[in-house]
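A short write-up of the structure that comes next.
Missing here: one protein chain of the complex. Every other protein chain is in place.
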Amino acid sequence: MIGTVRADETNERELAEMMVGRDVVFTVRRTEVKGAPEPVLKVVDVQAVDDRGLLALKGVSFELRKNEILGIAGVQGNGQAELAEVLTGLRPVKKGSISLDGLELTGKTARDFIDAGIAHIPADRHLRGLVMDFTLRENAILGRQRAHEFAPSCFWQDQRAITRYTERIVREFGVKTPSVHVLVRNLSGGNQQRLIVGREFSKGPRVIIAAQPTRGLDIGGMEYVREQLLAMRDHGAAVLLISMDLDEVMMLSDRIAVIYEGRIVAIKDPETTDRRELGELMLSGSRAQAGGEMR
Amino acid sequence: MKRSALLLKGSSLAHELGITALSILLAFGISAFIIWAAGFSVSAVFINLWKGAFGGKLALGSTLTKSTPIILTSLSFLFAFRAGLFNIGAEGQLYIGAIVAAVVGAYLNLPVGLHVFVCLLAAGLAGAFWGWIPGYLRAKRGVNEFVSTMMLSYVAIGFTDYLVAPRGPLHDAKYWANQTARIASTAALPRIMRPTQVSVALIIAVFFAFVVWYYLFRTPAGYELRSVGLSPPAAEYGGIRIERKLILALSIAGLLAGLAGAGEVLGTHFRFIGRFSPGYGWDGIAGGLIARAHPIGAIFAALLMGALRAGGMQVQRSGAAPGDIAAVIQGLVIFFIIAPTLIRVLIRWRKR
Amino acid sequence: MSPLGDILTIQLVLATLRLATPIALIALGETFSERAGIINVGVEGTAVLGALVTALVSYFTGSPWIALIAAMVAGGLAGALHAVWCIRFQANHVVSGIGINILVAGLALFITSSVWGWRGTSASAPMISTWYITTAAFLIIFASQVFMFRTKWGLRLRVVGEKPEAADTAGIDVHRTRYIYTILNGVLCGLAGAFFFNSVGRFTSGMVGGRGFIGIAAMVIGNYSPIGGLGAALLFGFIDALQMRLQSYIPSQFSIMLPYLITVIALAFFIRKANVPAALGKHYVKQ
Partner (left out) sequence: MKRLGTLILAVLIVSSLVVGLGFAKTPPKIGLILATGGLGDKSFNDQSFKGASDAAAKIAAQYGVTVDDVLDYVEPNDVSEYEGYQLQFADSGDYDIIVCIGFDQASALETVAPQYPDQKFVIVDMVVNQPNVASVVTNDWEEAFLVGVAAGYLTKTNIIGFEGGMEIPLIIGFMKGYTQGAQWVNPDVKVLVRYVGEWANPTLGAELAREMYNAGADYIYGAAGKSHLGVFTAAEENPNWYAFGTDVDQAATAPEHADVIVGSGLKRVDLAVESQIMRMANGTWKPGIYSYGIHTEFGFGTGIAIGQLDVNDYIRKSASEVKVPCELILKLVEAANGIKDGSIVIEH
């Protein structure tokens, strides 16, 4: 026990500090990017249906720029899951187009999205992000199993390269595991997420689709993932952050897009907006009280 | 961390082998009880089982002959199983492969060496085609492959029945049996353990066990196949086209079963005989399960099953008990091996 | 008379009913267990066991009615075994079912050899008319349709297969429900096995001959409903009855494989995936 405090005498920050045992970076420094923002991913009027065949995305348009984090704020079930899947090739686009640096990706497979340099931290790590009965090694190359680095030819996997690579991820991203040869099923949730983040960030991606990247993590893990996201942004990646945690979105994003019933109803600057305005947009989609749309 | 490390140790190869060995022991123990309860001599049955399976060159030959096709059909089952599919139709794929091998072997004139190779290739492709159909139906139309592979098995058996029947085009009128003409000597797989029926087919089967192991565990394609089997959503996320993998998995499964049929025709019977298989395709399911879906394990699983079959023959011949006790043992082995937590529960009981 | 007139007779209808009965019973049993989330491909072996036990009991007691009940009890025990393996020991459902099939196949040969000295064949024993079983099957199937879709028990069953977590939250014992319906599946397969025995008054190892697997196909084609399964079973029975009549016109081998071919085609073209229970084949671990 480190100490007890009365609930009304403490605040989030203190509590978090006690739990982690040191200062937590909850307010983050955002370095300004020089020069005109360079659009990387262009999404134009995209429509898609959900698993039941109902229209979940009703014409979504936005640009994702280099060196920025675009946060998607919204109440769960307004099309966020479908948006992430459409942007990673996992769900077909019904109408509209997606392009990366002028490279047309509409109608392409997940493989093409990966090869184009789009990394993806999926919302459900047990289902999508990891093969639970694969070892760390095997999971570390998921998505890049055909990369020349790991498979010099289609008849040969370079086992040593895979081990070295996995060990690097484990080291750099602090995955706690007895060895890289154990099944990821046996890792804690936080370490599983670290492995996913490590894998996706080690690809040197141009775009990162991060869906609920900190869900289910302890505070140390959360902090770590957030730092990494910012670091990727600073290194030039374009990050789309989809999160149910409004505070997280506000804290990390350079711009905030609000999604409501399958549409982007507003894009806001976190400096000039507040929880109240975003909350209203998220709940009603109404622009009545919101300021002008920011592009 | 220590606790989880211990748990992880549990899923090592040694542990897997331990569970398998315990399952086999348990099955033999319960069979002993059944034999005793049925009023037969337990020791006489087991001695004859051993004698028939390994007691002498002929017995060993008998075991190896029976194991040969089971290695390949076990591989067929486990290959599809690794992709999350149940190939119950190895029997039909085996028949299709066998009939094609017999036709190519009997009616094509090719030099030694090449002829056998062409026979095997044609049989493999034919089997692959028979596996491709349910694979396609599964991938494109969502047809449960368990049912479709099984139904296609019956279709294959009926179709080959027709081909070699007196009204069929491949019937050899010289014999009073439903069979094709004898294959050319250039198409025969040499026997390697005379006077037994063991042929080069055994070497081919073992070779393919290693090929399948290499494919599954040492190539990117095998990696992709296994990820589809363990988690389709994650595989999709990893940019793997699941439909293609499903079709491929069943096609390769068909290819392996087709080779099993070719081995029987080219190495054992030297012709296609209507309904020649005593259920090697079904045995492959058992073999794949006993091997716990490991290709190298399939060699040993098939050996166990071949030994049980051969030993069962000796038990029958000696009059110690009905030879079908071997089938009971086989059923029990599978039953214990497939319940992963059973053995663990038993061990816990013992410790209590 | 035209060939068509020769073929389409009231006898064709009766033959269809006879051939469809065991398939419909197995399809119904499978519908129950799969609706509860348990796949059981051991229905083939369970039916063989049912036929074998009917022969044993009828032979030794001389009462085909006691034998009928014994078959259902034996089937229920096989179902229970499968349920224990799938639920308690977390075996893969399909694999456990395959295990039952292989084990029963071996036991059937061993027991017939030991008891009657005939490999895979029993002696002749007292039998009852199969029409009792056919009539019972129809009544059970219609009652099951009402039970499954019109009663709270049926709703509970479907919830367990669809959303076990929700069922648990609502106070339904998921495991108990699964045990009950898997055992019920076994009982119905045992009854189907008794049908096979009573169709000739003796047991032979080949008498079920894949009809259990066709029962599973019938359930899939029948879209997981008792009436649907009955319809598919009748379709299969009809084609099987028809193929016997077609032997006058086409080679017997083609005729014999026709029902299987039609089953594959039916699966490919008439399948609707809408009703597959969401939690089918998945182990449920209580939170």
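In order of appearance the chains are A, B and C, and numbering begins at 1 in each one.
Note that contacts are C-beta pairs under 8 Å (C-beta built on N, C-alpha and C of every residue); 3 or more make two chains touch, one makes a residue touch a chain.
Just so it is clear, the model here is predicted, and its values are computed rather than measured.
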Checklist entry - Which chains here touch the chain that is missing from view? => result B, C
Checklist entry - Who touches the missing chain here, B:Glu145, B:Asp161 or B:Glu236? => result B:Asp161
Item to check | Touch with the omitted chain, as defined above, among B:Phe46, B:Phe159, B:Phe276 or B:Phe336 | outcome: B:Phe276
Checklist outcome for this item: Only one of C:Phe32, C:Tyr59 or C:Phe196 touches the unshown chain, namely C:Phe196
Checklist outcome for this item: subunit B positions in touch with the non-displayed chain are 58-59, 61-62, 65-66, 158, 161, 165-167, 175-179, 195-197, 264, 268-271, 273-279, 310, 313-314, 316-317, 319, 323
Checklist entry - Which parts of subunit C are in contact with the chain that was left out? => result 6, 9, 11, 15, 18-19, 112, 116-121, 124, 196, 199-202, 204-207, 209, 240-241, 244-245, 247-248, 251-253, 256
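Here, only the chains that are shown with their structure count from here on.
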Checklist entry - Can the chain contact pattern be summarised as a line, a ring, a star, a complete graph, or none of these (other)? => result line
Checklist entry - What chain lies farthest away from subunit B once each centre is taken as the mean of the Cα atoms? => result A
Next on the checklist: Tell me which has more C-beta contacts between its two chains, A-B or B-C.
Outcome noted: B-C
Next on the checklist: With centres defined as the mean C-alpha position, give me the subunit A-subunit C separation in Å.
Outcome noted: 49
Item to check | Chain centre separation (subunit B, subunit C; CA means) in Å | outcome: 27
Checklist outcome for this item: Where subunit C touches two or more other chains simultaneously, the residues are none
Checklist entry - For subunit B, which residues count as touching subunit C in their complex? => result 34, 38-39, 86, 88, 137, 141-144, 146-148, 150-152, 154-155, 157-159, 161-162, 165, 167-168, 282, 285-286, 289, 321-322, 324-332, 334-335, 338-342, 345
Checklist entry - Any idea which subunit B residues touch subunit A in the complex? => result 1, 4-5, 7-8, 11, 218-221, 223-224, 226-227, 230-231, 233-241
Checklist outcome for this item: Counting only contacts in the complex, subunit C reaches subunit B at residues 41, 85, 88-92, 94-96, 98-100, 102-107, 109-110, 113-114, 119, 210, 213-214, 216-217, 220, 251, 253-254, 256-257, 260-261, 263-264, 267-269, 271, 273
